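Scroll down for the structure; my scribbles are underneath it.
Yeah, one chain of the complex is gone here, protein chain that is, but the others are all in their spots.
Up next is chain A:
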Amino acid sequence: MSDRIREKLNILADAAKYDVSCSSSGGTRKNDNKGIGDSHSSGICHTYTEDGRCVSLLKILLTNHCIYDCLFCVSRKSNDIKRAAFTVDEVVDLTMNFYRRNYIEGLFLSSGIFKNADFTMERLLLVCKKLRLEQRYNGYIHLKTIPGASEELIKEAGLYADRMSINLEMPTEAGLKLLAPEKSHADVIKPLEFVQQNIVQFAEDKKLIKHVPKFVPAGQSTQMVIGATPESDKDIMYTANAFYKNFSLKRVYYSGYVPISNDSRMPILGTQPPLLRENRLYQTDWLMRFYGFKVQEILNDANPNLDVDIDPKLSWAIRNMQHFPVDINKADYKMILRIPGIGVMSAKKIVQARKFGKLRIDQLKKIGVAYNRAKHFITCADSPYQIKDYQGTQIKAFIMADSQSKYLKTDNNQLILF
């Protein structure tokens, strides 16, 4: 018995791992029925795999049988791999026992499409209902919305799940059509929109009625595969931006394509996944969501791709030297946030601390500012007097000379002595 369940878990966890979302944040479920589980609003990563990715949720497919044949997917119909399927009770049992031992924050349940969308969605819903109603489980549930499933099923699932997501898969319609002719972005947009409307509706009701059940309290997310098709960074981020705006998504994930097929339309097996590019895209995503940047400021027709050698915030600053240097003791919060080397926490501390007196270099360092980077863009109480007005490109050279990229294994500028 135990061998069979081990084999199933191996197959179905392996097939689910390319879905990068593992967030367990945003849940608001409280353990008020003396059951088990209590959401932690900021989420908890219980462990990290050897590739450095967080493991917060038990991420599995209900089955990897699938009627579709999408080229970028390991579970595609034409792929010759072992197939397996969990029973509903097996998923419930695994989730409960992992959760009780503090292995996980919750369940991330996805599935290949077997028979049809509704049949699949029904099984997923059944797992959620058993957990919530029979096991009195208040932990996190991230559920995949199955495109094409009926609205009744999706709406019911939303009552039990904390987060729902549907993957865009490719950043543009053209890219998607190339690799998965049976799919379209419209299939994704429809259910995303439907869930979003319901989230808004439940929030409206809550203003009037005291006890409204929760509906997808942690919101929706999506994922795009990066580097399988030839989109520019601008294409990718403009799509992401539109989805953040139009569907109030909590997250867009960018997943560097890990080659899994020898089809001539995609990077060949053995190609390194584009980790650096993925990192730059996430940095841009953060700048949009937490630093008040508009996507057009970072990526536009003149700059359709992100710099590889420096991060997008530094890159923006160097292109826009007219805004610098910024006076730390006077500038408003929004401008301080845009200074390379200063993050959200430091910016907040600066704004609070300067009320008590003009800030000096040593204080900025203690507050947590990366001073060696920031010094090119700021003035403070005891900044050394600068006669020379450096160009953006010169500053870039200075910063590159005293920093080491974790991605570039050999640094061209310097001799390695030891």
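Observations, loosely collected:
In the analysis below, contacts are C-beta pairs under 8 Å (C-beta built on N, C-alpha and C of every residue); 3 or more make two chains touch, one makes a residue touch a chain; residues count from 1.
Going forward, contacts and distances are computed from a predicted model.
Per its UniProt entry, the chain excluded from the display bears the name "DNA metabolism protein", taken from "ABC transporter permease subunit", "DNA metabolism protein", "Phenylacetate-CoA oxygenase subunit PaaJ" or "Sarcosine oxidase subunit alpha". The missing chain, though absent from the display, is touched by one residue of A:Cys54, A:Leu159, A:Val212 or A:Met321; that residue is A:Cys54.
Between the chain not shown and the residues A:Asn10, A:Thr28 or A:Asn246, the one that touches is A:Asn10. The chain not shown here touches chain A at positions 2, 5-6, 9-10, 13-14, 17-18, 30-31, 34-38, 40, 44-55, 58-59, 94, 97-98, 100-103, 136, 256, 258-259, 272-273, 275, 349-350, 352-357, 359-360, 363, 366-367, 406.
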